[in-house]
Structures are given as structure tokens and as C-alpha cells.
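So the structure is just underneath, and the comments pick up after that.
A single protein chain has been omitted; all remaining protein chains appear in their positions.
Chain naming follows the written order as A, B and C, and within any one chain the residues start at number 1.
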């Protein structure tokens, strides 16, 4: 199957044109979703189509015609083969719950991706990498984040890793602008609060002190501003006055791992389109 | 705006054909969703498209072409003008929470429909009808349900009511096969359990005795088999050992009224397609 | 039934002592909950007990002994007769959904309270007050909030209203410090966001712009700092990229009215104890 994601300034006839291109290329449309930001002045159009191509030639024709169409309609599009696994580097610090959830969902085929290495600023989770026979890149703390990241990048090169996206699975170190851009912003982070509540450090302590009745977790793309990238998925869990900080953390971990895994699933299935620091998600 | 709902046995080219018809008729597609039951042998295709017609002539052309197309593709389709309110008859017995929720959501424009009358087998809620200046049809209990229903139908005629669908907002009387069919199965019921758990009478008492930890409500289309029609919407609320039957009922009422209002909203916006005793819902 | 709420610095023997006092006074304990903030240095103890008194004399004895006990243990306690309805003044502006939910839950006995008047800075909801035969106090906008509040207080006096607590059911005007204190902080507000996210004005617009995937509502006691009083109850509803601000508001209203009604219910049943700008809630 092929997934087409597509976006452009909205105008009449887009669906008809794209459908015609697909039909003429012999594509059998399995699933299709579209959405337009309805604001009259500068509406923007988004589409996700899953189709079965008839032949490689047909697919090439489609690609070519979409290219032509896109330059006219000022569109961005992407064709992705769903049978190819995306390759992820998973960054962790000391906590293992998100990492284990990703590994388990991968091994049970609930997540369709390759995990090509585990990166950490601590060596605590080395045994996990070993038991799953995954390269473990240990890049201990440096005052200068750039130095630390250079070390990571060198290891990527040395190991000849091809990386499509990065998952920050409770990686407790802010990445540099430079590093973020080198992954074209394909970096998914899990923040342990219901953003924009409690950004920054120790959100559960903040939540406890504030006396909120729900805590949450937020998976988002990473941009240069801390905890401010486009939100992909959020969820919450109920807490009460009797929950101390440890219990809040325990409950929170369950939400964190599920929210992160959900966001990764959406990403691997090309269901997310970023626009204006927000996400359009075709579920 | 016009809503097109469309379904037919799945085959290649449906989206392209329909999109072409719409484009040629000058339609501006605002929203579109489709779905196919993926089973290879007898896949079925469903689509909902919202579009702005260019002109009445354009709309007529679209209608005509869809007619031709449908006879070839063995399709069913419907074009609905979203500016026309659907007309509902609301049936109640003694409980008022669902009725009030519908009336309130209607008056706040959260539900876009006309309530043309209130029908009841009791006269307890007459004052509600009066305060909203709605005809109240009182059809007290008869051993013979048909007689009771005849009385209701006569009142419909006498009052010259045009009725698009029926909402059973806690109407505690089983309707006859004949009555159900006379509304083309456009009858939405709220059942106060998470069906198929606890069908029939006194579901909260059954739930209490069973010791479940959640109770739910189910909005469904009514068919000839009791509590077995296509499910539109369900939701649940948590209960615990300390909740007696009254407290379970109290919590349940909140879910009931919200689930029913949600189902009615989906219906009034032509978001539901029935197929094989199930519902496809384009949200 | 009598509800005893009780709190004091924690130390050994409190439960035994209080239980003994109740037992000797002939009380039959129906329900009991306790909680201690477990921090070793200055743990604080909270308790809520529901009991059936044997006689008025027994109840008086209990009251007297608790008084003695409290001065020794530095405790605060309150005995409340559950058969007496608390009297509420409901403040509104233009939106009616919270008001209607309170009125409906009251009339269906799901909320056990008296609503003694409706106060508003607009006259839009006057007809609602009339249809429920409730005094409507119209206090239109003044630059000087104090003047506006004086007008309200004068009406309270003129109508000889006894008011136990105030419900701000979407009252869009900040109250003065003086007014808040005159109700001993027994003022419950509904804020239409998941605090501390989006305090202040137009939280749904903020939520839309931020692209969050959930919106919430927060019921809290009002203190002198805007939207910062002790949180009583919170809940959320899922939104997605397709929801514009109107749809977010519509979904939000459902959460708002339920969260406010829940908080009011907890208050009327004496289930809330405030401590350190947080709430202990015995459900």
C-alpha cells in the first residue's frame, strides 16, 4: 500500500484533480481523509489517501503527475510505502517504562518500525539494549550540549545507522537547535504533563503542589522552543488528594508510555501533518 | 452546504468518478470521508462529502449524474441541505433528563433540529411541553400497543405534523413492528446500559447485582428485536461498591442524556450510515 | 444524619478518641473516611464521618466533647445536619448551560440544595429566573466593581436572603477581595480550562491556538488571586484538529456544566476540606 499525504492552500477542484491522477494511474483507493482550515482568507487543505497501486509504472506516473500538479497548486506531498519500516533512534535517560513499551509494542507488531539504537546520557539502561541486541550509544553529560551531541552523531556514522526519526523516550536533556534541525524536526518527545500546564522541570511536583485532580502527558514534535512544539497526542489520568508525588509519578508513567506509543504509531503510519505549529491527524 | 452520503459495493474508481461529478457540477468540497469494509469477497464502500454547490442548476446536475452513476454501481446515495432542520417527535415516559438535555441543546443551537411534539404514555411531563409551547400527545397505556400507537398517529395527522425521525428519550414502552417500519427505522432509542450487557428491564438493578465497576448507556436505532438495533454511540461512567442503586441511576442519567444527545447530533448532521445491523459514523 | 468534618495536626489516638466520643454519645457511624498528609515534620489529619445520632441530647454531648477535644488537639470541626438544604446564590452572565444543569439537577433531587436567587451583570437570563420563580438580581456593569457588588448585597438584604454559598456559573466578572471574604471563601467558580493551563480570558481561543488535543474545565474555590483558588474538580474532553473554536466551546460546555455540578454536589454533602490552598475530598 502507498500513503499519500498532501497539503496546499485550499481552492476548488483539488480532490477531483488528485482523484483523477490516482484513478488514471490505476490506484485503488482504500481510505481517504481530508480537512480544510475553514478560515475564508487563507484556508489550507490537507489530505491523506491510502491506495493500492496497480503497478510500479502506475505509481511512477502518479508521482510525476502529482509533481506537476504540486508546482501549480503550491502543494507539498509525500508518497510512502507502508511495507517499509521507519527507522528510529530511541533516546533515554534513567527511566525505562517508555522504552519498554516501545520495545514490547514493536516485538508484538503493534508498532511497525525498526529501532536501530538506544542513546542515553546515562549507562543505566545498557542491559536493556544488550538483552534486545541493540547498539547502545552512551553519551554522558557534558556542560556543552553540542559536544555531547557530536559524540552521538559520530557514533551514528561509525555504526552506519540510517535514522528516519528520533524518539525522546524520557530523555532528560535539552537538544540543541542544530541537532533538532539535522533531523528535519522529526523528533517526538514525551513530556510528563498536560502541556501547556507545567512545562520545564519536575511537572509532577508542580502538579502535586498545585493540587490538580488530573495529571497528563503530552507527545509533541520538538522545535527550538522548550516544550512548545506541535502537540501530537495527550491524555490524562485522575489523581486525588491521597496521592503523594511518588504515586502521581507511578500513575503518570502509565499515561506517558501509552501517549508516546500512540504518537509513534501515528507517525509511523504517516497520519500526522504539521501546519502552523499544530498537527492535523488523520486517524 | 450539501451533505452527500453514499454507499455501494466497493470497486476501483468510485472516488474519482464521484469527485468528477461534483467538480463538473461546480461543487466546492469542504469535507470528505470514506471507508471500505476491507473483506476481499464482498467489500462495501461508504462515503460522506460536504460541499458548497455553485448554483441550484449545478446541484441538479450533480443529483442527476449521481442517479445515473448509482444505478450502474448499485449505490445508495442521499443529498441533504444542511440549512434545513430535521423534525423530531420526542417520546418520553416519566423521566425528564434526556428531554431537558435535548431541549436545552436545541435552544442553545448545539443541536440543529426542530422538536415538533412530545409524546408520552404518562402525563407527568405535560408542564415541560407547555413551558416550551410544544404539542403534548398523551397516549396512556393500553394492553394493546397497536391501539396506543394508533392514537399517537391520529394526533400526528390531526396536528399535521411532519416528522423526519423519532427520539425515544426514555420511553418505557416497546413499539410495534408496524410503527417502527412506518418511520423507516429512523427511530433513535437510549438504553440505560452498555449493550449487549443488561438488555431489557431494569439494567441498573442488574448492574448493581452483578457488581460491575462501570455502567454505561447505548444509543441505537430501533429495529424489531428489542435492544438489538445498530449501535450509534456508547459511553460509560465509573461506579464503585459504595454506590447503591439510586446513586448508580443518578450517575447513569448523566451518561444517558449525553449519549442520546450525541447520537441525535450525529443523525441530524447525516453522519451515520447503517449497514449490516451496524453503523458507520463519519465524525 | 449528621456529617462531622474534622482536621488537626496529626498525632496518635485521634481516631480512637473521636470514635469514643461518638460511641458514648450513642452515634451510629454509617460512613467514615480519613486521610493524613504523611510528611513526617508537620503531618495534618483530616476526617469525615457520617453518623445517625441517637437523640438531640446525644448530639449535644458529642458537640460539647468535640469542642473540648478540639481545643486540646488544635482541631477544627463542623457538625452538619444532612436534612437541611444549603442555600446558594447563583451568579451568571450570558451563558445558561451551567445554570440549567444546576436547576435541573436540583429539581430532580440529584443536587440537594436551595437556589435562593440568580444574580447577573446582564439581563438576558431574566426569563429563566422568572420561569423558575426565582428572584433575579440585575447588577449591570460598573467600572467600579465595588459599586456593582454593593448593589447586589443591598438586594440580598432587601430580599432578606440567607446565603450559605455562592456559585459562579459562568459569571464573567472578577469579584473584589472584600466580596469574596464576606462569603468566607464559600464561593465556587467554574473556569473553562484545565487549570493551570489557560487562566484568564478566552481559554478556548488559547486552547485552539495552542493546538491541544484535550480541553477541560476546573471547578475551584475563589480566592483573591484570579483562577488560583483550591481546585475541587476537573475533567476533560477530547478535541481534534477539525474542531474550530465554536465546536471546542460546544464540547467544553458539556464538561463545564458537569464539573460544576459535581463540585456543588461535593460541597453540599460536606465532602470537601480546604487545606494549604488544596482540597481534600472524601468521596
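As a convention for this text, a residue touches a chain if its C-beta (ideal position, glycine included) is under 8 Å from a C-beta of that chain, and two chains touch if they have at least 3 such contacts.
Since the structure is predicted, the reported quantities are computational estimates derived from the model, not experimental observations.
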Handout entry: Candidate in contact with the missing chain, chosen from C:31, C:76 or C:147
Key = C:31
Fill in the blank from the handout: Missing-chain contact among A:20, A:253 or A:271 belongs to A:253
Handout entry: Touch residues of subunit B, complete complex, unshown partner
Key = 35, 38, 194-198, 210-214, 216, 230-236, 240-242, 244, 277-281
Handout entry: Residues of subunit C in contact with the chain not shown
Key = 12-17, 19-20, 22-23, 28-36, 38
Problem - Interface with the undisplayed chain - residues on subunit A - result: 31, 96-97, 100, 104, 108, 110, 131, 242, 250, 253-254, 258
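In this section, only the chains that are shown with their structure count from here on.
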Handout entry: Fitting subunit A to subunit B on CA atoms, where both chains share a sequence, rotation angle to nearest 5 degrees
Key = 180
Exercise for the section: Call it same or different for subunit B and subunit C: same when shared residue numbers make up over half of all numbers used at their interface. Expected result: same
Fill in the blank from the handout: dist(centroid_CA(subunit A), centroid_CA(subunit C)) in Å evaluates to 41
Exercise for the section: Mind checking the centre-to-centre distance between subunit B and subunit C? Centres are C-alpha means, answer in whole Å. Expected result: 37
Fill in the blank from the handout: Residue ranges of subunit C touching at least 2 other chains are 242
